[in-house]
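Sharing a structure below in structure tokens format, with a few things to ask.
A single protein chain has been omitted from the complex, and every remaining protein chain is retained in its original position.
In this document, chain identifiers A and B correspond to the written order of the chains, with residue numbering beginning at 1 in each.
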Amino acid sequence: MRDALLTVRDLKIYYRTLYGYVKAVDGVTFELRDGEVLGIAGESGCGKSTLGNGLVLLKPPMKYVGGEAILDGKNIMALSQREIKRIRYEKISIIPQYAMDALNPTKKIKQIVDDLLREHNSSFEEKRELIEERLAIVNLSKKVLNMYPIELSGGMKQRLVMVISTLMNPDVLVADEITSALDVSTQRSVVQMLYEMKEKKAMKSIIFITHDLAVLYQIADRIMVMYAGKVAEISPTEEIVRQPLHPYTKMLLASLPKIGVRFVNERLKGIPGYPPNLLNIGPGCRFRERCPKAFAKCEQDPPIFDLNGRKVSCWLFERGDGR
Amino acid sequence: MTRKEFAYFFLRNKKVIFAMCVLGFLTFLAVVGPYISPYKDPLAFVGLGYQPPSKQHWLGTNTFGQDIFTQLVHGLRTSLFVGLVGGSLATVIGLLIGFVAGYRGGWIDELLMMFTNILMVIPTLALLIIIAAYLPYRGIFIQSLIIGFTAWPWTARAVRAQTLSLKTREFVDLARITARRPLKIIFGEIMPNMMSYVFMVFILQFGGAILAATGLDFIGLGPTRGMSLGIMLQQATLWNAIQLGMWWWAITPGAVITLIVATLYIMNTGLDEIFNPKLREM
Partner (left out) sequence: MSFLVVQNLTKEYPLGLLGKEKLKAVDDVSFEIERSKIVSLIGESGSGKTTIGKLVLRLLKPTSGRIVFDGKDVFSLRKEELRDYYRRVQGVFQDPFSSFNPIYKIDRVFDMVFEEFLPEVKASERKARIEQVLTSVGLNPSQILGKYPHQLSGGQLQRILIARILLLDVELLVADEIISMLDASTRVDILNLLGDLKKRGMSVIFITHDLSLGYYISDEALIMYRGSIVEMGDTEKVFRNPVHPYTRMLLESVPEVGKKWDLRERFTPELIGGDSASCKYYDRCPIRERHCRTAHLQMVEVEENHKVLCLKAGA
């Protein structure tokens, strides 16, 4: 097993509101290994975006409440502003969800890149060759450097931000829903480009956040399924798909339409109900209201059980085999 | 936001509370003042001139021996009236034109916007001066009307812009496929979503009308008879109140006008905080 680049233990990030704390990320533990793509999947409100953004860009109303995230021997959640500035972008970077809106419309791309690099003791000229190399991977012509963001299409901006976020070759790249707003054909090319960039060592490991399990199946080595602020299951991709452990994962996979299944022949089932309100939420398994297998013990917080390297947070696996 | 939430934030916003108190007091003064003042006619010569504030004359007298407090409360009535009528008129015209132009689009939009732009380009003050100078008799109602008819263009443009963006929202499409008439959609779907904006527009128009009226009054084109804050200001300036040391005359009208308009703007800022959650201090 390869070394862990990022170790996250019992991380808690809450949102402070007028009415109390929304426990968006509530005790999340996982490891990101060197050279792997870890997919984080889950539906709206599960905390995956909060987790991804919290690791790189923690700011109000997000509040770091507990636990740790160790990168390069340091807990990056508890660093001073100065130290964070050095780590962010250089060691851990992010392609944010609405990346296309993140580009300053009044500056040329070249200027935007230069401004950013200068904050990290570099410059456009210094990285020129690398920039051109990366642009080629994402199939963008060098001409874009002299254009303004408004002249580019959404897909082009997305790919441009992919390049910009990884110019310093960070150890960890967080990709937050980078394919969600794209057409099906563009989606595939973006996933492929990301893969190519990783092969060419633009980053060591990737945390790929999305609600689309089918996309994760294509690129992730391991998948972490989140539900209502907690981790439901972490397993290697093939195993989680062939034999999902957590009832939520099972039901989620079963509800995905795929080519080959038609309503007239087989009626797929969704998961009835909806996720709990995370405002001041109490103890207990968060899926128990919707889980067909819920029983008395589920009123207590389930710990994370380890089954041959697969992690699952469900009382059904207390004795190791799902009975 | 719900009415409950609105009330919650409304009652806790310092700016709004302050503004409501000041405006409430001034309105009270305008309504009740003329009755509590010992003198009934603001233009009557009731005492010796040049008197500083005293028990007989609460704000003193001007050069001619007219009671300043009486003038103030009558003038306040006039100015608030012009603000209300002129401001309302401008708001209503601006809203109507803005909504219709924004919602209908096409040639109606082009026509209305052409008209709006022309009116916008003409210097309002010059227009007001010309109209006012031609009128044989100027009452405060006429003054409110001409101010109202010239102050609406910026409102129309802003409302049109908001309408254009709201028009593309899917609940408007839903209303259309429910066979709703366009006018019902404008007033039932679009305008209520802009209520906060409409409110704030009215406040600005109110203040703007008062200032416009004061401007006209100051150069002598105010109401032919009667008293307003602007007329007081004009007279104080014409008769050298400052140079003669008559601070009770020189400062009063200007200070009150400033107080009204400034308070209105503070109210607006406060309202913006209430309606725009990002500006609220949590």
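The criterion applied here is as follows: a contact is a pair of C-beta atoms (placed from the backbone, for glycine too) under 8 Å apart; a residue touches a chain by one contact, two chains touch by 3 or more.
Predicted model, so just to flag it, every value in this text is computed and none were measured.
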Among shown chains, those touching the left-out chain: A, B
Which of A:Ile131, A:Ile178 or A:Leu252 contacts the chain that the document leaves out: A:Leu252
Among A:Pro105, A:Gly270 or A:Pro292, the residue in touch with the chain that has been omitted: A:Gly270
Options A:Ile219, A:Leu245 or A:Leu316, residue touching the unrepresented chain: A:Ile219
Touching residues on chain B - with respect to the absent chain: 2, 169-171, 173-180, 189, 192-193, 195
Residue numbers in chain A that touch the chain omitted from display: 43-44, 139, 183-189, 191-192, 195-196, 211-215, 217-219, 241, 251-253, 255-264, 267-272, 274
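Keep this in mind: only the chains that are shown with their structure count from here on.
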Centre distance in Å when chain A and chain B are each reduced to the mean of their C-alpha atoms: 53
